[in-house]
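Yeah, one chain of the complex is gone here, protein chain that is, but the others are all in their spots.
Note that the chains are named A and B in the order they appear, and that numbering of residues resets to 1 at the start of each chain.
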């Protein structure tokens, strides 16, 4: 991947202010909205079935995050998804907690089967559950057995490519090492900070940012997702570097949004640690 | 408007701790609660129809914000609104996203028709949609064609006065220039910072603060709303002035609450940029 693609991907978001309809959990929704704004997009939230078709129609992208799913929001996801599909919008699925409950696993699977999902973003446990692989999920955190390491990187990338091939979506598996893959190519991204696991919502925020990047870069979807993942990781590194002696996860959360807000194309190119896997 | 009114309006909030029942969206609800506390009020949230009549009865004000409306919360708005009306409470309507969906436009219109709404607070696109004027709303942001400018200020103020006359509510239209009007008088307020558009919730927070000011200043409703709008704008300016080289919208959000918390009557008088329009 040429470095310019990452820079372009970010600048395309900043220059077009993509509107993203988010049906997402109420735990991290405020951070999701602010992360979208920080990256250059614009958020709209709605999860009422009677509202979502209109709302999604004025947007360019749709995030389906099942973090606090309920009967109403599941219905809303199907209604909004169908409308977004008709309109050719970028649909991004975040299977939060898939594998942790039957309802989550089933809902995520149905959405993936039913809709032309353009990007799946989750941790390896969630993505494995979504793929129907047997995976014991530790709630909303990755199962230790599923952590992507240098040792299992090739196998993990092959898994992501396989799910991408089967689903037609770009698959972004995030963790200590991130993987972004479509059916043909896979990239490892080694940005980020362990502190991102000490706040709630780093994954949910990234999912929304992925949607903004997908909307703004329709001709370079895979590259745009690499840019989004590397960008969020770089923001995490910068936030970690800013931590002072009295700071904890409260400040880190603020710094993460700040760093995402201040990220520019040149910094992204210079800081992104992206490797194309064989 | 005499300067003392602004100071008095704030001090009346601080001295009486008005309780405000908020039926509001889950995106910005935490910031709404903290903004109410920062301004001197006290928040209570409840959106279950079986709960809201009791809850609203112990309050002095009621915020109806349709940002993430659903069938249950719409019903709760009607139930709470009816009870608040019986009790003579200050009802404040925020028509978030009116014009963006039929459900939002209709719900906001029905609430305005049905209830003795004392204050409407929105951006110009939302307020136009509420007024039944044709307006294309860009999600939760103002449509560029609807932005209040020096050029269209007189016409915008006339529009706000007209809606105030028809509805009986004070109308607060916020944007680059804010307008606060009742049927007879209109004020332009030139406080605020463009950074307020880079966080989610500046408008929602203001709506809740407007409610606290309305409750605490029943004899000077129009003036109290000018004070609330100028006060939030001044807080935005102070927050913007505090931004350092690594700060972004994460820090700005924190600074905005901080500035609102530290705002006092003298600073409000000194900093408010209020002009009565002819």
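By definition in this document, contacts are C-beta pairs under 8 Å (C-beta built on N, C-alpha and C of every residue); 3 or more make two chains touch, one makes a residue touch a chain.
Predicted model only: the values in this text are computed from it and were never measured.
Touching the missing chain, out of A:16, A:101 or A:152, is residue A:101. Note on the undisplayed chain: of the listed residues A:22, A:69, A:186 or A:274, the one touching it is A:69. Panel shows subunit A; residues 25-28, 30-31, 67-71, 97, 100-104, 137-141, 198-201, 246-251, 253-254 of it touch the chain omitted from the view. Against the chain not displayed here, subunit B makes contact via residues 19, 26, 29-30, 33-34, 37-38, 42-48, 50-51, 54-55, 58-59, 72, 242, 253-262.
As a convention for this text, only the chains that are shown with their structure count from here on.
Distance from the subunit A centre to the subunit B centre is 33 Å, each centre being the mean of its Cα atoms.
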